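The structure that follows is given in the form of structure tokens.
Some chains omitted; the rest stay in position.
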Amino acid sequence: MTKNENLKTYTLQEVPHYKVHGRTDSSQYPLPLFWNGSAIEVNVTGSELWIDIDVDFDCHEPWICCAINGAVMSRQMLLPGSYSLCLFRGMSPEAVKNVQFVRELQAMSEDDACHILIRGFQTDGHFSPIPDRKFKLEFIGDSITSGEGTYGAKEDVDWIPMYMGVSRNYAALTAQALNAEARLISQGGWGALCGWDNNPHHNLPTYYTKICGLAGGSVNEALGAQKDNPFAEWQPDAIIVNLGTNDCSAFSQPEWSDPETGETFKQHLNEDGSFRADDLARFEQAVVDFLHVLRRCNPSSYIVWTYGMLGYNLSLAITDAINTFRNETGDIKTFFLHLPNTTEETVGSHMHPGFASHIRAAKVLIEYLQELLHA
Amino acid sequence: MTKNENLKTYTLQEVPHYKVHGRTDSSQYPLPLFWNGSAIEVNVTGSELWIDIDVDFDCHEPWICCAINGAVMSRQMLLPGSYSLCLFRGMSPEAVKNVQFVRELQAMSEDDACHILIRGFQTDGHFSPIPDRKFKLEFIGDSITSGEGTYGAKEDVDWIPMYMGVSRNYAALTAQALNAEARLISQGGWGALCGWDNNPHHNLPTYYTKICGLAGGSVNEALGAQKDNPFAEWQPDAIIVNLGTNDCSAFSQPEWSDPETGETFKQHLNEDGSFRADDLARFEQAVVDFLHVLRRCNPSSYIVWTYGMLGYNLSLAITDAINTFRNETGDIKTFFLHLPNTTEETVGSHMHPGFASHIRAAKVLIEYLQELLHA
């Protein structure tokens, strides 16, 4: 390789213009990308650009993708270490290239060691400002929002990072169509009340107010994950919640019990297959409570609770909770929207919505938000 | 024209095998086709088939279409008189042809003289039995279910029969995909509580229990329109309600007043654009009441209230009513489903959903019913 002698190294502090996507603790250096869809974005001239990163994990390796001028060029797993990745090379030096280095993998509650940290860039070009996008959107969800199934063959059933991603999911498609900045907060298998396996700790609301509360362990804590999220600094125009799918599964799964504490939890079906009233009520209460939290943290955002990409069964419970919340508060900016269910033709790997299902759901959501936001 | 000397005339009573679709009074002769989608179906050999009909109207002429072997071959307006229409000719005599002669136009509450009556057939062939379809579906709706906008250019804005039809609407597409027999009960501009113009008499529930209660006048009465519908004879597997769109419009329209009685009616918006609570409550009560009627008439049918093809604004009110009904009754077979909104690309004539919008909505509904009915 002919060496480029003109590369200059910039620590993040030395980069005059860059934009960070996704919740993070901006006081950190190197800077963590906690969530899927978290990214660092630059506009840069020059023929060549490298990014300097620190990566580690215990068992679940992070994946990233890199988009040049809005088009995904590469997608790859990251191995542990402190190293540099070339994002582009050989390009016309004078043109400004927009580059987004994006975390594909969700925050990993099951791997406290998993992280991607940004140290800085190397380039022979110059950085220029990045215009603000027209809207801000926050997506809160489960494996659907973690893009599980958007990569991989239909017969693949492993639960591994490779099959998850933001680059083909409805949240990214929606943000791109609306020229919006997107923040994603999602965890596969989790719900509004409990996880798919009845684990009552696996719910997003518990962790919503922290920067990345579900990233555990001392390393993540040192990276700022457990700090309060500074909501005032970034208020979304709309919050899209996509939870309920795992809460629904829980009704059909065995009781969860904590081997250490003996704690148990179980959502029950009646004999006729309907949801047991008291269990449904506590799911609804969890939705109501979460809406209160969302509204408190985001006083003027639209809130759209979406549901349906993996079945419609809790629709009426969710709308009941939304109606309760609206009655309790007089809130008129909270809504419900079905996203089309996944079919045999649109399913992806691991029985999750495939790219085609995400495209279809995104279309409905994009149209909805265009009207809501007068986009 | 070379005359076919072998044609034989059959009054309806003489036709050994035929099937009537849509609610009607089977004791009548000639037999009325009251609703859009109402049809007479035969399986017949022979080279040629004619249908003998009586037609009249005051200002809104009925349209029909004719499908051979499931494919729509002709669509035309009918002028007044007692006459015969050739449905096919020149065909291979020995083959059995499935023929459906279908009323495209909705029942016309605004034209008491409008009717199509079936006298019989003329053919050189023989009639054979028509196998039952796998499912029975009942669709209850407004102009969307009357297929307004599925024909015509985008710039067309007249409210005339030509632009309405069943042949391209979501109900017919759904029935065909599921191999189901469909009955439609719909009226453009009407709602669950009131019409688009706040007319409180323009609601489907008032007329649901009659054969075709909204067809007024003495002629229709003599044809059996005001008789009680014999629900026991035809119980649908699923009832699809698609009402609410006009109830929503009413909130933005001026007060309705009856010039004769001085009666007035008006649904109101609050100053912030939200629905006034008491007006919303009476809409919801109308939905609840209608669900009770539907359940009483159809004890074991699934009921799916669909909504969204022309806007999602009353979604939470409808789901609230469904939840109220379920709580009052313990009913677990009543559901809610969003159908995708109509967009600039999918709109048809008169600002109504076009064929493309009906195809898209039908896909979501078909998938939903396939799962519900284990189809």
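Should a chain be cited, it is by its letter among A and B, assigned in written order, with residues numbered from 1 in that chain.
Everything below uses one rule, namely that a contact is a pair of C-beta atoms (placed from the backbone, for glycine too) under 8 Å apart; a residue touches a chain by one contact, two chains touch by 3 or more.
Keep in mind it's a predicted model, so treat the numbers as computed, not measured.
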For this file, with 2 copies placed, note down how many copies the whole complex has.
4
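Convention: only the chains that are shown with their structure count from here on.
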In the complex with chain A, residue positions of chain B that touch it:
272-274, 308, 312, 315-316, 319-320, 322-323, 326, 332, 335-338, 340-341, 343, 363-364, 367-368, 371
